[in-house]
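Read the structure below first, then the notes.
The complex appears here minus one protein chain, its other protein chains still in place.
Order as written gives the chain letters A, B and C; numbering starts at 1 within each chain.
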Amino acid sequence: MKAAVVIFPGSNCDRDVIHALEAVSCIPTQAVWHKETSLPQDTGLVVLPGGFSYGDYLRCGAMAARSPIVPAVREHASRGGLVLGICNGFQVLTETGLLPGALLANISLEFICSNCLLKVERTDTPFTSAFKKGQIVQFPIAHHEGLFFLPENELEELEANGQVVFRYASADGSAGQQYSPNGALNGIAGIVNKGGNVLGLMPHPERASERILGSSDGLGIWNSIKEWLEGRSK
Amino acid sequence: MKFRAHVLVSLKEGVLDTQGKAVRVSLKNMGYGSVEEVRIGKSIMISLEATSRPKAEKQVEAMCDDLLVNPLIETRSVTLEAI
Amino acid sequence: MKFRAHVLVSLKEGVLDTQGKAVRVSLKNMGYGSVEEVRIGKSIMISLEATSRPKAEKQVEAMCDDLLVNPLIETRSVTLEAI
Partner (left out) sequence: MDHRKAGLLDSEYEIICRELGREPNEAELRIFGVMWSEHCSYKSSKPLLGLFPKEGPAVLKGVGENAGVVDAGDGWGLAFKVESHNHPSAVEPYQGAATGVGGIIRDILAMGARPMASLDGLFFGNPDSRKTIFLSNGIVKGVGGYGNCVGVPTVGGKTFYDARYEDNPLLNAFCMGLVNAESIVSSQTAEPGNLVVLLGSKTGRDGIGGAAFASVELGEDTKASRPQVQIGDPFVEKLLIEACLEALENSLVTSMQDMGAAGITSSASEIAAKSGVGMILDLDKVPLREADMSAWEIALSESQERMLLIVLPEKLELVLSLGEKWDLDCAVIGKTVEGDRFILEKGGSVAVDLPASLIGGGCPEIRWPAITPANLANRQTFELENEILPSDLAESLLKLIGSPSLREKTWITRQYDSMVQVNTIQGPGAPLSLVRIKENGNIAAITMEALPWACQLDPFRGGYETMARSLRPLWVAGARHLGMTNCLNFPSPENPEQFWEFSEAVKGLAECCVDLGCPVVSGNVSLYNESAGLSILPTPLVCSVGLISSGESPLLPGNWKEGDILYLVGMDNAAIPASHFQVTCMGMLKGLPVPPSPEMERDFKERAILTAGKNVADSAIPILGGGLGIALCKEAISSGLGAEIQLGTPTLPAVSLFGEGGARALYAVPSVKAFEFLRIWKGFPVRQVGNVRGESLRLPRSTPLPIETLLKAWRGV
């Protein structure tokens, strides 16, 4: 099975993700224009890449979430297919309702580009099986709206369901709100839906997939996905 | 007929208004000590064509639901004038 | 006395409204063909304390000049109510 990377007007990490999937991880990958209404045959994974779809105007991800391709992505997810939203892609996922919550402006009201440490909270998802539970990994972030927000009772429910997959952390393994570079509630950096097949995260694994770029921890994500895809192909 | 709709989008009570807070702090630092609260929202002006006022209203409400407002974090108020 | 000021900040006539443009295109693509123009501005609500209405007005105008509005590209309209 292959990966499909959706390109929205203003996506700017689409080529980066394709590089990480195809050139680095040898996962067959196809780009899909947002005006399409169906996904390529044999799509196992849909990636909504980072960037500034529609310039981040109005609300980040809002206009991309109303693209013609979105119903097909929704349908793919409902059949258990994998959907991965990175940064702006995560914002698109919350705007479509495929994931709960909203991403608000960073508490500093500034764009932040920097390396971050994350704690892997779950390894029983198709995206994180290659990590060790509690492992601390380093991915960069680069966003202006990354403060994960949910009203209190829904946040509790999210936590109770164990939907938090990545949390901002320190090198010694503690994780939580105080490590959020952007003010994200409970230090939330990435979450899955209840089914575990839709993952959204603010940090960029594709920017941490080669030694030469400073970290190859992102390979954990691609390797997990690859294993899942290969398992499905058999 | 032509209409102009004015959609005022504000953050819901309980959603942190980081920008409003920052502006309040700035104003205080600039000597405006009398300021108690600042809330920042969006104002969206839409000029549109419709055959009647109710139709225009309905369209604007639909646009709000479909795109302009995120009900998890925002509320809106719409006013409409014929032009 | 307490007042609530509502400052509506919009882009000057002729100044490119990048957001409004993108939203208009999106609305069109979503099937709202009747939309002719979208302009997006900011709405700022300020609660403040002042001894009289004119004083409150003067303060809000000063805040606009000092911080809230960039006169090169923006215009404003202020309304004030006692609360």
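Operating definition for what follows: a contact is a pair of C-beta atoms (placed from the backbone, for glycine too) under 8 Å apart; a residue touches a chain by one contact, two chains touch by 3 or more.
All figures in this text were calculated on a predicted structure; none of them were measured in a lab.
Which of the displayed chains are touched by the chain that has been omitted?
Its contacts among the visible chains are A, C.
Tell me which residue among A:110, A:124 or A:154 touches the hidden chain in the full complex.
Of all options in A:110, A:124 or A:154, contact with the hidden chain holds for A:110.
Since one chain has been left out of the picture, which residues of chain A touch it in the full complex?
Residues touching the hidden chain, for chain A, are 9-10, 12-13, 15-16, 19-20, 23, 35, 50-52, 54-57, 110-114, 140, 142, 144, 204, 206-207, 209-210, 212-213.
Residues of chain C in contact with the chain that isn't shown?
Chain C touches the missing chain through residues 14-16, 18, 21-22, 25, 70, 72-73.
Rule of thumb we're sticking to: only the chains that are shown with their structure count from here on.
At what distance in angstrom does the C-alpha mean of chain C lie from that of chain A?
From the centre of chain A to the centre of chain C is 35 Å.
Centroid of chain B to centroid of chain C, CA atoms only: how many Å?
10
Where in chain B do residues touch two or more other chains at once?
66-68
Identify all positions of chain A at which a residue touches two or more other chains, and write them in rising order.
58, 63, 66
Going by the contact rule at the top, pick out the chain B residues touching chain C in the complex.
2, 8-10, 20, 23, 26-27, 30, 32, 34-50, 59, 62-63, 66-68
Which residues of chain A touch chain B in the complex?
58-59, 62-63, 66, 95, 101-102, 104-107, 109, 147, 149, 151, 183
Where on chain A is chain C touching in the complex?
Going through chain A, the ones touching chain C are 54-55, 57-58, 63, 66.
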